[in-house]
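Heads up, the thing below is written out as structure tokens.
For this view, one protein chain was removed and the others were kept in their places.
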Amino acid sequence: MIGFIGLGIMGSRMANNLLKSGYEVILHNRSKAKADHLLKEGAIWAESPRQVAQQADIIFTMLANPQVVESVALGKDGFLEEFPAGRLWVDCSTVDPSFTRKMGEEALRRDIRFLDAPVAGSKIPAEKGELVFLVGGDEKDLEEARPMMEVMGKAIQHQGENGKGSSMKLVVNLMLAQSMAAFSEAITLGQSMGLEKETVMNTLLGGVTAAPFLNSKRDKLLHGNYEAEFPLEHLQKDLQLVSQAAYEHNVSLPIANVTKEIYGLAKQFGYSKEDFSVIYKFLSARM
Amino acid sequence: MIGFIGLGIMGSRMANNLLKSGYEVILHNRSKAKADHLLKEGAIWAESPRQVAQQADIIFTMLANPQVVESVALGKDGFLEEFPAGRLWVDCSTVDPSFTRKMGEEALRRDIRFLDAPVAGSKIPAEKGELVFLVGGDEKDLEEARPMMEVMGKAIQHQGENGKGSSMKLVVNLMLAQSMAAFSEAITLGQSMGLEKETVMNTLLGGVTAAPFLNSKRDKLLHGNYEAEFPLEHLQKDLQLVSQAAYEHNVSLPIANVTKEIYGLAKQFGYSKEDFSVIYKFLSARM
Amino acid sequence: MIGFIGLGIMGSRMANNLLKSGYEVILHNRSKAKADHLLKEGAIWAESPRQVAQQADIIFTMLANPQVVESVALGKDGFLEEFPAGRLWVDCSTVDPSFTRKMGEEALRRDIRFLDAPVAGSKIPAEKGELVFLVGGDEKDLEEARPMMEVMGKAIQHQGENGKGSSMKLVVNLMLAQSMAAFSEAITLGQSMGLEKETVMNTLLGGVTAAPFLNSKRDKLLHGNYEAEFPLEHLQKDLQLVSQAAYEHNVSLPIANVTKEIYGLAKQFGYSKEDFSVIYKFLSARM
Partner (left out) sequence: MIGFIGLGIMGSRMANNLLKSGYEVILHNRSKAKADHLLKEGAIWAESPRQVAQQADIIFTMLANPQVVESVALGKDGFLEEFPAGRLWVDCSTVDPSFTRKMGEEALRRDIRFLDAPVAGSKIPAEKGELVFLVGGDEKDLEEARPMMEVMGKAIQHQGENGKGSSMKLVVNLMLAQSMAAFSEAITLGQSMGLEKETVMNTLLGGVTAAPFLNSKRDKLLHGNYEAEFPLEHLQKDLQLVSQAAYEHNVSLPIANVTKEIYGLAKQFGYSKEDFSVIYKFLSARM
């Protein structure tokens, strides 16, 4: 029996893929409404994280931030105290590496095995089972989780011991931020010189210098509709984590830090809640 | 008869693809030695650009910089005075848009048609006939050159009137510089947090946030061999052109300008002549 | 007899100081109206730059930009052709070093001696005779001009041969731009943490970390009135000259280049014509 806690945009799609592959799944979410369609497919409902722990052999969590992870694991009715020794917790939430290591230690203290396994990919890849798992922890624990991950993702990348999955997630989100901002400046430059916006975009997207994910932002930039898939303020928060991690590990990232501040300026100018690709709108503003 | 002037790393491979497709080609290069292998394949040698103009119906130029283009076109023994009215000159050199427009005007004054058609892609794509042509000029002039371009390239992108090909080339090189620098910072961050360099690279290159061309830099970063395919100082020069163009067209590119200075700092520290991917070595230096 | 050409905000005050010290002055300006108050004080009017050259032993120019300097010196009715061999031209205009050197060569070719002598200081110091002259050219030519400069300024700094005065002016304007922007970010940071704007300003201005000229911007920042003493777009232009000069001389200025782009972004957002201290308003914007 697989436990799954956290049924947001990502989690509900991941749990659904487990169900469709024939796994038995016991679910919990703060709001039960989000579980309804999965219960119809045969999933079992648990009233609390603790109750998940009583029945599951392995628990996946996919939660919004460190505070929620901590509460679900260690709070009142948290699952960690109840989870039998020797079982495996796989946290897919995006959190900072030091928090991850702390959770790993909390698990270890209770003889629970732990993997940090944040995912690269958003709504559509989650739906299609095409996520990429960035995993920190023991190889053999990963082997145990692998069949389930393969149902939810297309690739599983072992990065090292606990914390390394979260570390790699920061690296990936840095690339995401930089690629989007560079693309935005490049289009802005092209337009300023009289090139057609759409031609510039097509040329870049058809070439080898643009990151593949930028194709998925094409329509947003073209039509100026920045409904959030990944809100700018979340990415800017990750960039601050990047800045802090680089400081702590004694490396300098001049470009990343400027990029961070440009997203920050866009936030100051009112774009916090929109998709982070709105950075194009900010940078190409003409008044 | 196709005229081809400029047989460097790129030009010799482009001319060779024309020959292999059965075109008759008349060549000129500053040093004849570089033409030898093409002459064996049946190309004709011209002693000067002027002599190319006497026999060619269309002339392609692939030269190092504006000074050389100007000299070959307009200097003593330049081809432009001798080229019969109505013929077509296709300049594939990477030069700045204002120089390109000036060449277009010089051509027009002599009733010569002109396309600026710089290419995206370096040595290997040139060899395989997989370049991307970024073209500025009249649509019908492009139609005339298209069959030859198709032999040398895999894509032909019409960007607008004269100068727009060169403008787009600046945009592409900006993306090149940014993607390489962002990748370098990301790997540096990952390593500082204890991730394996090769794992970070593989994870990023296997995902959707890294530009495809970065695959071709993988071995350089892994083995620390930065023999130049595209020397850092050339890219840094292009970034200064980007900065100047942005200034003239009233747009601000904060990230591009920092990136420019980081390449500039690497140049100051002795990396001018190495491949621009050496920016990784500079950014990850630990002393 | 001293010739003085260019009676804008700066030039009219400088010429006035010469007059008040008892010098005979012959004036020219595009619009005669601006000379009226000086003519009442005893200055002589010349209908053209050429006419100035016929009567002056030394000519000072204080003009808006390279184009105007070139036109006044070398255009129709320009003074350089008419100026007797051996005389001295002192150009106080702020122009780029390469233009200055070109003017020096034009003068030399006609046996005219030349000093580039841009000034640090704006309206009030010009009025009080408290400018700082940054001088490029021969020491003995400077000695000849020194008594007049002492009437208009409080300090005369010899920087080296022709062009070096203009080079130093770029350095000074870089400091101006950086100090203003740093002050603006510092106040913004302080306010964000709940400090009083005025207290932060007073503390910084009363300490050793703020450039003295910032005192003169205090009221603008406090009352939000950014009427131009030095328009933002002019300073941003100088920063682009700085960027270009640094590139040409192989040094990297990462902070200067970011600062340039932040002024550029402020320009893009509509602040071109306001005093450059408006950068505070831009950086502290909250929406």
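Here are a few things to note about the model shown:
Letters are used for the chains, namely A, B and C, taken in the order the chains are written, and counting of residues starts over at 1 for each.
Everything below uses one rule, namely that a contact is a pair of C-beta atoms (placed from the backbone, for glycine too) under 8 Å apart; a residue touches a chain by one contact, two chains touch by 3 or more.
Keep in mind that what you see is a predicted model, and the values were worked out from it rather than measured.
Contact with the omitted chain, checked across C:Asn17, C:Thr61 or C:Ser167, is made by C:Ser167.
Contact with the undisplayed chain is limited, among C:Leu18, C:Cys92, C:Ala245 or C:Val278, to C:Ala245. Touching the chain that is not shown, out of C:Trp45, C:Phe213, C:Phe230 or C:Phe269: C:Phe213 (per the contact rule at the top). Screening A:Ala117, A:Ile187 or A:Leu253 for touch with the missing chain picks out A:Leu253. Chain B meets the missing chain through residues 254, 258, 265, 268-270, 285-287. Those residues of chain A that touch the chain absent from the view are 240, 243-244, 246-247, 250-254, 257-258, 260-262, 264-265, 267-268. Chain C meets the missing chain through residues 97, 120-121, 132, 134, 155, 157-160, 164, 167-168, 170-172, 174-176, 178-179, 181-183, 185-190, 192-196, 199-200, 202-204, 206-213, 242, 245-246, 249-256, 258-259, 262, 283-284, 286.
To be clear about the criterion, only the chains that are shown with their structure count from here on.
The chain closest to the protein's centre is B, with centres computed as averages of CA atoms.
The angle needed to superpose chain A on chain C by their Cα atoms is 180 degrees, rounded to the nearest 5.
Copies chain A and chain B of the same chain sequence form an interface built mainly from equivalent positions, shared numbers / all numbers used being over half.
A separation of 53 Å divides the Cα centre of chain A from that of chain C. For this pair, chain A with chain B, the centres built from the Cα atoms lie 38 Å apart. Each of the following residues of chain A touches two or more other chains: 254, 258, 286.
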